[in-house]
Every structure is written in structure tokens, then in C-alpha cells.
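A single protein chain has been omitted from the complex, and every remaining protein chain is retained in its original position.
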Amino acid sequence: MTEFTNYLINGALIGLLYALIAMGFVVIYRASKVFNFAQGELVVFGGFLVWWMIMELALPMWIGLPLSFAAAAIFGLLIERVFFSRLVGESVFSMVMVTIGLLILIRGIILVAFGPQVRPFPIIFPIEPFILGEVLISRSLFYGGFITVVIGLGLSWFFNKTRAGLRMTAVAEDHQVAMSMGISVRRSIAFAWALGSVLSTLGAIVYLSGKSLNVLTSEIGMAALPVALLAGLESIGGLLLAGLLVGVVQALAMAYLDPLVGGAVGSVLPFVIMLMVLLIRPTGMFGWKTIERV
Amino acid sequence: MDPAGVFATSFAQDQALIRTSPQRLALVILVIAMLVLPLLVEPRIVAIATSMLITAVVVLGLQINTGLAGQINLGQAAFMGVGAYTTAILAAKLGWPIWAALPAGGVSAALFGFVFGMSAVRIKGFYLALTTIAAQILFHFLVLNLPSSWLSGSNGITVQPAEILNFKFDSDRSIYYLCLAVVAIMLFGAYGVARSRHGRAFLAVRDDDVASGMMGINVVRTKAVAFLLGAFYAGIGGGLWAYYVRFVAVDQFTLFQSIWFIAMVIVGGMGSITGALVGVFIIKLAQETISSAGTTIVEHVSFLSGDIVFAAMNIFLGAMIAGFLIFEPRGLMHRWNIMKRSYRLWPFPY
Partner (left out) sequence: MEHHEALLSIVAFPVLIEMEVAIHATPPSAVLLLTLKEIEVHNYKEEFAKRNRSVNSWLAGSVGILSMAFGTGGAQAQTTYNLAGLADFTGPYADIMKDVTGCRRGVVEWWNAEVGKDLGVNLKVKDYDTRYDVAQVASLWPGAKSELNPVLVFGIGGPDAAALQERLPADKVPMIMATAGYGYGWKPNPWVFNARPTYPHEAAAFMEWFRTKRGGDAPLKLGIISSEASPAYVDIHKGMEKFAKDNPKILEVVETIYTEVQPTDLTSQVNRLIRKGAEVIQVQTNTAAVVAVRRALQSLGKNNIPIMMSAHNSLQASGKAIGGLAQMEGSYEAYGMAIPTEDKTTARAFFEKLRDKYKVSSGYNVACLMGLNQAIVAVRTIESAAKAVGPTKVTGEAVRTALLTVPITSEQSFGILPSLNFSNDAPFPTKGLTVNIGSVQGGKYVIVDQNVTVPILNKW
């Protein structure tokens, strides 16, 4: 029974980590209607910024972390300015393919700037886990989960209840209408990208604390896609629930199905969930249903 | 547009791909050049050409699916893998000859693609891209986890050289000619599809599927057929790959490959069959040049290490995809057409 509780709790926390990374997706999608395939690369880039500031430049953490966030935000703004401001009004296909091109481009930039070697990531959260009787909870995942919930609820409140947030929501619904209302679409999109980038860096810190970092770490971006889809691409609060679901299902599958099948079912299951979501209810649990005009 | 003085007097002429005699001459020269290539150049270039031909088949399929019908497909490498594995199993384990195993590979890939085509009916845009990425991952998982006796799991499959009427295709030249023949056949098919009513239905669905549904085009069938055809081409390409490398393993068909394929379609020009070939040629040429130039640069410039060149290739690919989409979304064929047109109209501007 304790094993089951262990899996449940750890799975839930890993799911919240996916939710944190998916939050980057959703924030960017909400404002600019761009589905950012390169989110995993943004996570890795944020991670490398933290590594560089804290390990290479040996800055103390209370300077290094905020600086990394700032640098990540600038990077996000740069991407938006260089690529996506020119793509306003282009087809969905163009947007999708540009983010895929961006994925490869950022990977190349990381390789040139930071090298292909595996780098050690600083220990931001202590390594000892919380021990409650027989249940072990990883400290970085726990703090990360807590931060995710707070940020998730905070952003959800921001987008739905504050004026600034509602402006961005209007941009997400329809660029033209928002412009006619006097809302600056450019500024919303820029803010969304900066925020998405910062969230990715935060995700990198939670994910990688104490472990190692290398350009292949971006695979987690792919793993967070099912969470975003399950929640519905416009809902931030829904991400928390979707993350918990996907994380728990994956952890239980890894624990009980993997030995049965003799294969990595746990890794594939999130994608099976994604396929089911796409086939049954593409808008996810809490996404907006749009009416398409011909 | 046609140059001055060339006009069609019959439907066949209007539909024709070769419209002027210089074009006919150019085509003849191209065909002769392709046939004579192995006799003129060194084996390395023949090998590169073979690899280009195999990629061309796959990218033709992608052009039909994504360029003509507008269905984003990031799983083309998985379809190619399905075709390669099927052909390899039929040839190696069941002893089928190439003229049966190769089409069978295409058909099985088409069926695999059909499954995802059916989902394309309800899903569009990036959701479809996600579905095809899931196809990629599912393919990887299935090959590694289905019983070893079916698909050889992690062991890969070895294929004997193709044999037709006791002639073994085991030298570089013979494989080159085999691929050339297959590409010629598939190219005829592709041009035929593009100019037929199916091609027009694809274009309509690409531009606006709701509207074309209301105009009487069977959207479900059109999308399914697009995926079917695209995957069939990928399967044939995969079968050729199986006979070329003669060892099939699951890590030869990755998501990264699929992305390269789409890049070739984008660079060449979406919606143009010739564009697919142009895209393949340009990107493969760029890859080879960077590799060979890269090694020379690494040798001579000491502070640059080899990993910079690998990274540079990534940057190049990413920048190219993004650049083309931003500045020239209709690809090189569009540029070419504009140049032709301005040449024909000169000195008039329009």
C-alpha cells in the first residue's frame, strides 16, 4: 500500500512538473495563437542560462536566478520579434513549421554557445527527500509542485479576472477584434513570449536541480504536450488537473504495466492519451470551443 | 504562363507539362544525364544521387499529402519505416522477390497512414501535426515491443540484394538504376495525380475544407486518399532504402528525419511536384557540402571544433525553414516561376 501511495504522490508531482512546462505552451498559445513546438528547447536554454550563471560565472544564487529569468525573458522577446511578428496573418501551417524550424535553430544555438557536453546542473533544492513514514517525496519536485500550483492559480486569476489579463484573453480570441478595441496585440504577444520563456526556465530549475543538463533534455517538451492538450490549449487552471492525471497515470503504468509488458509503456502512455484526446475531444477538458466561419 | 506564341489548341495540350520545345529539349538532356551519370562521375556522387532518389520518392509523397492537400504530416519517416520493415520482412523472412515486396511495403505503409488519415478528418492544423508525431513515437514503440519473431525488435533486419530475373542489384550502379526507374514511375504517378480531379480536390480541401465540403467534394475521402497516397510513396521509398542499405533498424526513421522531409517540401515549394525534387536536391546538396566543407574547415581552423559544424548544420536547417516560411513561403519554384515570367514579359513589368 505504501508503494502505491509512493507512486501516486511522485506521479502527481511529476505531473505538476509537466504542467509547469505546459504552462509555457499555453501562455504563448493564448496570446499569439502560436503552438510552440520549441517549448522543450526553451526549457533547455533556460537551464543552460542558469548553469552558466551559477556554475561558470559562479554568481550566488540570489543574483544568478533572477538574472537567468531576465535573460530568458529577453530571449523570448527576441524570438517573437525576429520570427513571429513577421508571421502575423499567415496560415497555421506556417506557424507550426516556423516553430519546428525554431526548435532546430535553438538546438543549434545551444550547441554553439554552450557545447555538446553533458553539464552538471546546480543543486537549487536540497537533495534529501521528505520522509513521511514510509513515503518518500523528492524535495525539488515537492517545492516545484507547490510553485506550479501557486503560479497556475495566480495566472488563471490574472487572465480571467484582471484587466490586463482580460486584454490578453481578448487578443487570444481574435486579433482583429482586439485591435479594433484598442488593445495592443503586439504588446500582448511580446509579454506572452517573455512569460513563456520565464516559465520554461522555472521548469528547468525544478526538473534539473542537482542532475545533469545536455541538449537532449528538450524531450520533456514533447512529454508536456499531452498535458496541454488534455487541459485544452487555452486553460491554465485546467493544466493543474490535466498534469495530475497524466502524471499519475504514467507513474502507475510505469510501476505496474512495464514489468508486465516488458517494455516502456509508461513513456508511450502520455502519447496514447494525447491521441485519445485528439480523437474524442480535441478541445480538451477546459478548452474553448470555436465556431469556424467559412 | 506560357511565352508569347505558345497556346493550346486541345485539352491535352493545355494540361501538358512540357509546353515549349526548349523545355522538351531540356527534359531529354536531363534524362540522358541521369542515365549516363554513373559512367561519368566518381562513385561517391553516384551514391549521393541514389540517396537523393530514395528521399525524392518519400518527399513526393509528402508533397501530395502536405503540399497539395494541406495535411500537415510530421510522421513521414515513420511511414517510410513501416514500408522498409514490411519489405525487409517479406524479402528476408518470406523470400518474396522485389517486384512483390516493394509494392507490398508501399501498401502496408499506406494502410498505416490511412489510420492517421481518418483522424485527419476531425483534426486540423497543429493538432494533426501532433497526431503524426504520435504516429512517429508509436512506430518506434511498436517495433521495439512487438514480439521479436514479428519485427525483430531491437535486432534489425538484414536484407539480401534485390534480384530480378537472376540479375542481382548489388553494385552501386545497379541500385542507382533501380532507384531511377522507380522514381520515374512514381513521378509519372505524382504528376498524374496533381493534374487530375483528385489533385484539384486536394487543392480545394487545402484552401478551405468546410467550403469545399459544401461544394460537393467528399472531404473525408479526399483527406483519407491524400494520406493513403503520401504514405504509399513513403512506403515505396522505405522499401528502396531496405534494398539499398540492406539493414533496417528502427533508429533510421526518426522525428528529425520527418522534419528534414518537410523542410525539403517547404524549400522546393508547397504544391509543386517539381518543387519536391528541387527541395530534395538543394537540401541534400547543402548537407553534403557542409559535411565535406566542415571537415576541411575543422582541419584548418584550429579553434573551431567539429561540434561547431554539427551545430551550424542545425542552425542552417532551422534558419532555412524559418527563413523560407517568412520570406518565401511558396518556395523556390515560386521564385523560379516569377523569374521565368519576368523573362518572358521583358521589357514589360507585367
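Labels A and B are assigned to the chains in the order they are written; within every chain, residues are numbered from 1.
By definition in this document, a residue touches a chain if its C-beta (ideal position, glycine included) is under 8 Å from a C-beta of that chain, and two chains touch if they have at least 3 such contacts.
Here the structure is a predicted model, which is why all the values come from computation and not from measurement.
A.B. asks: Of the residues listed, A:6, A:91 or A:283, which one is in contact with the missing chain?
C.D. replies: Counting the whole complex, the residue in contact with the absent chain is A:6.
A.B. asks: Which one touches the absent chain: A:129, A:165 or A:237?
C.D. replies: Counting the whole complex, the residue in contact with the absent chain is A:129.
A.B. asks: Hey, which of B:196, B:295 or B:342 is the one touching the hidden chain?
C.D. replies: B:295
A.B. asks: In the whole complex, what residues of chain A lie against the chain that is missing from view?
C.D. replies: Touch with the absent chain occurs at residues 3, 6-7, 10, 14, 17, 55, 115-120, 127-129, 136, 138-141, 207, 210-212, 214, 216-217, 219-220, 223, 251, 254-255, 258-259, 262-264, 266-267.
A.B. asks: Which chain B residues touch the hidden chain?
C.D. replies: Interface residues of chain B facing the absent chain: 42-48, 50-51, 140-141, 144-145, 153-156, 158-159, 170, 172, 244-247, 249-252, 288, 290-292, 294-295, 298, 305-307, 309-310, 313.
Basically, only the chains that are shown with their structure count from here on.
A.B. asks: Centre to centre, by mean C-alpha position, how many angstrom separate chain A and chain B?
C.D. replies: 33
A.B. asks: Looking at the complex, which residues from chain B come into contact with chain A?
C.D. replies: Chain B residues touching chain A: 66, 70, 72, 74, 119, 122-127, 129-131, 133-134, 137-138, 141, 144-145, 208, 210-211, 214, 259, 262-263, 266, 307-308, 310-322, 325-326, 329.
A.B. asks: Across the complex, what residues on chain A touch chain B?
C.D. replies: 35, 37, 83, 86-87, 90, 92-98, 100-112, 115-116, 222, 225, 229, 261-264, 267-268, 271-272, 274-275, 278-279, 282, 292, 294
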